[in-house]
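One protein chain omitted, others in place.
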Amino acid sequence: MSTFGTLFRVTTYGESHCASVGCIVDGVPPGLRLTDADIQVQLSRRRPGQSNLTTPRDEKDLVRLQSGIEHGVTLGTPIGLLVQNQDQRPHDYSETDFYPRPSHADWTYLQKYGIKASSGGGRSSARETIGRVAAGAIAEKYLKEAHGVEIVAFVSSVGKIHIPTTPPTPPSNGDEDEDAATDVFTPEYLHLLKTITREIVDKDLTRCPHAETAEKMTQRIIRAKESHDSIGGTVTCVIRNVPSGLGEPVFDKLEAHLAHAMLSIPATKAFEVGSGFKGTEVPGSRHNDAFIAREGGAGGLATTTNWSGGIQGGISNGQDIYFKVGFKSPATISKEQATAQYDGTPGTLAARGRHDPCVVPRAVPIVEAMAALVLMDQLFIQNSRVAAATLLPRVNTLPPSMVLPPRTPAPEQ
Amino acid sequence: MSTFGTLFRVTTYGESHCASVGCIVDGVPPGLRLTDADIQVQLSRRRPGQSNLTTPRDEKDLVRLQSGIEHGVTLGTPIGLLVQNQDQRPHDYSETDFYPRPSHADWTYLQKYGIKASSGGGRSSARETIGRVAAGAIAEKYLKEAHGVEIVAFVSSVGKIHIPTTPPTPPSNGDEDEDAATDVFTPEYLHLLKTITREIVDKDLTRCPHAETAEKMTQRIIRAKESHDSIGGTVTCVIRNVPSGLGEPVFDKLEAHLAHAMLSIPATKAFEVGSGFKGTEVPGSRHNDAFIAREGGAGGLATTTNWSGGIQGGISNGQDIYFKVGFKSPATISKEQATAQYDGTPGTLAARGRHDPCVVPRAVPIVEAMAALVLMDQLFIQNSRVAAATLLPRVNTLPPSMVLPPRTPAPEQ
Amino acid sequence: MSTFGTLFRVTTYGESHCASVGCIVDGVPPGLRLTDADIQVQLSRRRPGQSNLTTPRDEKDLVRLQSGIEHGVTLGTPIGLLVQNQDQRPHDYSETDFYPRPSHADWTYLQKYGIKASSGGGRSSARETIGRVAAGAIAEKYLKEAHGVEIVAFVSSVGKIHIPTTPPTPPSNGDEDEDAATDVFTPEYLHLLKTITREIVDKDLTRCPHAETAEKMTQRIIRAKESHDSIGGTVTCVIRNVPSGLGEPVFDKLEAHLAHAMLSIPATKAFEVGSGFKGTEVPGSRHNDAFIAREGGAGGLATTTNWSGGIQGGISNGQDIYFKVGFKSPATISKEQATAQYDGTPGTLAARGRHDPCVVPRAVPIVEAMAALVLMDQLFIQNSRVAAATLLPRVNTLPPSMVLPPRTPAPEQ
Partner (left out) sequence: MSTFGTLFRVTTYGESHCASVGCIVDGVPPGLRLTDADIQVQLSRRRPGQSNLTTPRDEKDLVRLQSGIEHGVTLGTPIGLLVQNQDQRPHDYSETDFYPRPSHADWTYLQKYGIKASSGGGRSSARETIGRVAAGAIAEKYLKEAHGVEIVAFVSSVGKIHIPTTPPTPPSNGDEDEDAATDVFTPEYLHLLKTITREIVDKDLTRCPHAETAEKMTQRIIRAKESHDSIGGTVTCVIRNVPSGLGEPVFDKLEAHLAHAMLSIPATKAFEVGSGFKGTEVPGSRHNDAFIAREGGAGGLATTTNWSGGIQGGISNGQDIYFKVGFKSPATISKEQATAQYDGTPGTLAARGRHDPCVVPRAVPIVEAMAALVLMDQLFIQNSRVAAATLLPRVNTLPPSMVLPPRTPAPEQ
């Protein structure tokens, strides 16, 4: 369905060529200062036509808030919002339309519904992500104000061009031994995760914060564009100042919800958190994040390393959360492809129109939005538990050294 | 929470050392022949003590069906089932217990709840997966009987030992050009995905179907065990004969639910479907799966390649679904680790007891179970739509070549 | 939250004085012919200013469909729709605003959110029901086309003026004996339930189909209006041609969902289905609905009476469903009331503006809409089960006389 979240919940609507796309955001805390501008800033980072690296369509994507706010402050009731589509007419069919685009949703939508929108991606259009970004901007505003949470995503690869992350492989001893194990990430990359900001990310049109790599990425995207082809890439996201205790055991682990959220973004095919696939190669003795007393003397534990990516047992541990999302090369290309029509007739398709040769720069605010939606929902669920537990008389069945300090009633999280 | 699914739904309970672990499976179709043995077979593949590669605890894990079945046939009502724990006593605290295990759930559970089970993993124990496997076995039985669905998972890597999947990298032309692009997988590996069965998988204790690799994996696991350390790995899963049309647009894409399901399994950190992260490096013109008329003349389309992994636009296209899941090295090791106690006191921990040096062989049936749960739920949701649409008079706003043949009322899927 | 339904789901937004009110309807079957007019007709029956019996505000309430439809046919994707508010300005506070209206939501909203809309009912305004009515109209269209379902509600009482339903009480034998039991409804009333249509209902402005009673109701409402007071009433609803098998055992019984739906309508306080409270006084031997072979020889059972109101064990049995909903007298009256301000200062409130002296005539389409939403959702859930079960080989553990005829794959329902 088109709903995401339990206590903080967004529901979206809209096709590529209908009257508008929009969403309803339910569960917004009352008393949050919120203006159109808070939302527009992320919508503008998402919209097409920002540079010659993305699709040249210039849609204004101006958001119109409908409800749930008065005098610039949220009421706690659902916020309806919409963005009008510029091109609202279903178009006439041409021969191109008789071909389902390979690796696109054209054919599977027809299989699912038995009917489909006449043009564009219909509901599978990237315009669908407008609702996500708008809702995410509201969540982010709250998370920042209440908990100082910072969410920053950036482009970590385009095609084979990767931001440098991994230490050089030491000389092999020939038997793939763990003795040759290296850490998954270099200290430089870990420092980047600690310090990166959206301002830094937006300095380059690729949204890659490593200048040398960004330059290569630009060339790579231009090459894809000029050859009427496309290229994929990855987006990495870091979340700082996450309260500990978020995420629910078993089916609702925090990384499970993050993976769900990210793989619901169009064109995504892969997700890894913390050390990810690479970390599966590192022995436990080296991969485990040792505990250490938290600085400041207020009690609590930190970890000396953070290969876990801020999540242990499915629950946030207060360290930075970071993860990487893989986006396939866009399916819609104007290069000719040998394929078949809906009825099986073989032929050649060269898609009309202008399309993103590479989606990852524009995907950055979408990844941030989905991360915010997940955190917000899990925060509210944990808030409820803490509030309930706080009212009970403290029982102590644990050894003294395990007992947490009394919870201040307001979950400082 | 401890519930997974909308129309086919499992709810689980149980800690490592309580009376029993179990689950309630709701939404089972009425009229399905089902016996204890259908469930036990997968529970036995999951249970510890199967070989010297896994934990030597020998728990019987005998399932006891409580409800929802009469005369060996399901009634359509919830099936309650449980497996008794052998060791039901919370134990006395020893010094070891004053240390939260690094990268384990000990500390985050305490942060979340303010209290925790006195020993073992509590709710984070791998015994929690018994309910998943039992529910998955029921789903599998239905999927196989009604649609011929085959779900087979296997171990694709242990540490740095990987089953061969990728073609050799061609000589670089120095500019990371797509001209040097190769396919993501070799024809041999794609053939393995097409043909692998559980019988083949179970031939080796590692559950790796490639004999040479399996032998190396065995050595690697034994080395981890002997050094009181642990090692991670990956499990790959293929699903064949999946009906097309499963998965819902936007937030409930099929790969989003698969990712959610897989990353809810303990110790998982990464997920990729189809060509995955590697596929992000392949240009669209080479990565797109071209369409071709389906064999047999009954209409419909197949694809000539399957880099999409059987899912396009979040919806199954009838091709094989395959994905890979990364499991980190187990956190619990008896090797000494420098870390801190709950109260911040630094010290050294060597975990007591016997633990899996590598979880991936036992994770195979869990991955299969979670895949079955996702498919079943999405199938039921799509079933409902098809049934509803079938009763409407057919309208035809599409060009004739796009019109699907009339749906047989029973969704053949 | 502002979402209703599982597979057919409506999410609403909007306050009394924001930009617009609207909703997103998800789960609409693809291929349904649908125009603005299908929705507008029920919105117009709901809107204020229809007669001098209701509030004189004349809001046009023109619906604007945003998505999910192309060439007049639904795509299966979410339908966004909205109705613009005429008066969008939060107003200045006057002394009246310092009083929470007795028995209105003013004070509880402030308790809940710590903030509230400056004027009107905010989210508790009856304008909120526009989204329900619009979504209900879509559900109704499908239910009628696919199953011939007819949903008709009417006003059954205003204050103490009731449509005649009950047989005269026989002379008491003094000991409240069941021997004196009469049926709950007269044959004339049962006939009315069988035959009533919306055309008949709309003949009188009261929406009471019994002319003599309607005339008295009109006088009663006018009296309330002239005395600046208000009066409550009841709405009865009948649903004909309901497929059998709808509603889920235990927590999701059909009557439980109907009760939930009806008591979510503003100002409702009571619900009864079938013989309701009166039926609790009738012994089982007289209250039970005996079975009889269904006419037509196609097999299946009907009942000779229908005190159950078409639902047995929480599941529809194919007989007419009928129920009654109680609406309290509107809280907002311009008659002076001794009460207190938000800060406890005692004083006198006479509400400004013009308000419905009696809401039941306008509540009729809202009751119909909520009934349609419940049926649609339960139908889709049962559709899914039937589709799943149909694909299994038939097993027969029942005695032959209990075995149902083979399900035609398309659930005839």
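Which chain is which? They are A, B and C, in the order written, and residues in each are numbered from 1.
Keep in mind that, in the parts below, contacts are C-beta pairs under 8 Å (C-beta built on N, C-alpha and C of every residue); 3 or more make two chains touch, one makes a residue touch a chain.
All values reported here derive from a predicted model rather than from experimental measurement.
Across the entire complex, the residue among B:R123, B:R220, B:R362 or B:R385 in touch with the chain not shown is B:R123. Interface note for the absent chain: among C:D26, C:D61 or C:E128, the touching residue is C:E128.
Interface residues of chain B facing the missing partner chain: 1-3, 9, 11-15, 18-24, 26-27, 30-31, 64-71, 73, 75-80, 82, 90, 112-118, 122-123.
In the full complex, chain A touches the hidden chain at residues 6-7, 27, 29-33, 70-73, 76-77, 142, 145-147, 249, 379-381, 383-395, 397, 408-411.
Note that in this section only the chains that are shown with their structure count from here on.
If each chain is reduced to the centroid of its CA atoms, chain A and chain C end up 41 Å from each other.
We define each chain's centre as the mean of its Cα atoms; on that basis chain A and chain B are separated by 23 Å. Within chain A, residues 1-3, 12, 112-116, 118, 123 each touch two or more of the remaining chains.
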